[in-house]
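The other protein chains are all here in position, but one chain of the complex has been omitted.
A and B are the chain letters, set down in written order, and residue numbers restart from 1 in every chain.
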Amino acid sequence: MRARALVRLWSIYGEPLWVIVNMGFPILSSLAFSLLYLSIGAGSYVGFAVLGGVMVSFWSNVLWSMASQFNWDKQDGMFEIYLTSPASITAILIGMSLGGIINTVPSAAIVTAIGWALFHPVVYASWGAVVLTFFLTLAALYALGMTLSSLYLVYGREAESMNNVLQEPVSMFSGVYFPSIGAFSPFPFAVQLAASLIPLTIGMDALRRSLFFGQGFSGVSLDLFLLADLSVAFLIASMVALKALERKGRTDGTISVRIR
Amino acid sequence: MSATDHVSVEVRDLRREFKTKEAPVVALDGISFQVREGEVFGVLGPNGAGKTTTIRILSTLLLPTSGTAKVMGFDVSTEPEKVRHVINMASGAEKAGYDFITAKKNLWFFSQLYGLPSAVAEARIRELSELLGLTKYLDRKFYALSTGYRQRATIARAFINDPKVVFLDEPTIGLDVMTARSIREFLRSEAKRNGRTVMLATHNMAEVEAICDRVAIIDRGKIIAAGTPDSLKRALGAPALVMEVSPPPKSFDFLTGVAGVRGFTSATDEERDLSTVQVVVGDDDAAAEAAKRVQAEGLKVIASWRKPASLEEVFVALVGRGFKEREEQGGD
Partner (left out) sequence: MLSFRSLFAAAWMGVQHDLAWTAPVASLLLNVVAPFASVMTVSIIYWFGASHGTSAFDPTHLAYILVGAALYAHIAAYAWVPTTAIAEGKNLAVFPHIYITSRSTAVYLAGRALSSFVISTVTSLLALCLAFFAIGSVLHASVPLLVTPLSLAMLGVALLVNIPGALGLGYLLGAYSLYASKFEWSLPGYVAGLLMVFSGALFPPTILPWPLSAGAAALPFTFFISAARDALIYGLPGEYAVSLAYCAVGGVIMLAVFLQVYLKAEKRARRDGVLDRRLA
């Protein structure tokens, strides 16, 4: 776990440009939506766009560096090495998650700093609730990434297509830049319910309420409980899926197929 | 259009430097040679000797730092567009192709970049596939081909435009014996049957001996010998002396002091606790002296025999060490 996390850390500290690379789309989309809110006379919601940019950094990292990673490792021949080593694949995935989170923090911090400097969103925060919500959201999100990584093992190059398909719709249904659940959501209840299975949905909603509307632990307790449950559920799902798909891969001989 | 009669590739004082953070690296240090039309010409040397750099310059991928290189009379630096009409290249290490389409579609795609009408391209693909034993696999996606068939497809691509000159960089690297042999036979017949010039960069001496009409031996950016494989081997004089020696010594450098020893290369077998040393000698007396010297070092000669000359000994005689030792010394 530690080794795999360290490899990720070395990659970013050996190549500081990663920070600039990672923050490109999040900062620009955050800027664009902040300016959009301003242009339509809704400047009080600029903070939603800034927060959205921060969380998009992590969501992109989950999709491209977590979910797809094993598929790319398969291309490079690394996955075979993981499988044939005594190390637990789940531990490797957790290490990747930890490394991914730490790697994304610098670019997320820059997105936050720039957004705050340019737009001065008004914050009315219950910081304890904000911090706990943030970390539980990340835990659930990266657990989802672990589950996706096992699915991508099977679907190979389609993984890249899946990322392209998943990124925007999930951002929309999760309400990264606007409330997608609750009283102000435009979606019908059934859609809100389905969207709530995505950790980002509950996390974004709870973060907005605790950061901009001062809701404390009692106000977001249900969200925290759901996020914790989702973390555990996705973690278990990833372990089960990995075992089953590893067995399938061994049977079908697709573990070491390299599709460039 | 100008084309020098009978000479398809002409290189004069070609030099190429690469800038690095430390001192510049001289990959080619003023090499010169000529290749005749219809010849299979080998460029033989250890890793890092400058073979690939030579191929890259001649195939117009890279500009030389100084010197001239002409292919079919066209200067690679100033007339690359004219050169590209008459050449093609393939690299064995890369097996380049689009994974998401079939081998046939890969070949068709590249044929279009050379301006071949589709009907002509289809016929050419069929012809090359038959010659290379690729026909059954044409409709498989590139990623689904085994290494050997991917390489056959890569070679087919190198001939798709009926080039006058083909540059091949390690075309049989990593292939099994049968596949490598069939590719060599194809290359040889293309040169002889169609008057095509094939220039082959390789560190595989058996390959050079099997198909090359002439060979240039390159080491650290310089050509150290050139000629037919037979003439190079004849120049050696006596057959090499091979000895199995136990226990394995730290090095065989003491042999350089023996008169008539031109060089040596060695390998250690730790399991059997012995080293095999191949000593290139000028005559039989030198061979006897070398054997005595080994014994004088307290080493036991378990077996010894004389080996017919090969290009490996030619290299050792010229450089003093084998390919392996040269690479370890840092050929890059």
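Convention: a contact is a pair of C-beta atoms (placed from the backbone, for glycine too) under 8 Å apart; a residue touches a chain by one contact, two chains touch by 3 or more.
Everything numeric here is computed off the predicted structure, so don't read it as measured data.
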Of B:Ala96, B:Ala144, B:Ala210 or B:Ala288, the residue in touch with the unshown chain: B:Ala96
Residue touching the undisplayed chain, where the options are B:Gln112, B:Ser146, B:Thr256 or B:Gln329: B:Gln112
Footprint left on subunit A by the chain that the document does not show: 15, 17, 21-22, 24-25, 27-29, 31-33, 35-45, 49, 157-158, 161, 164-165, 167-169, 171-172, 176-179, 184, 186-188, 260
For subunit B, residues in touch with the removed chain: 18, 56, 59-63, 81, 84-85, 87-91, 94-101, 105, 108-110, 112-115, 157, 161
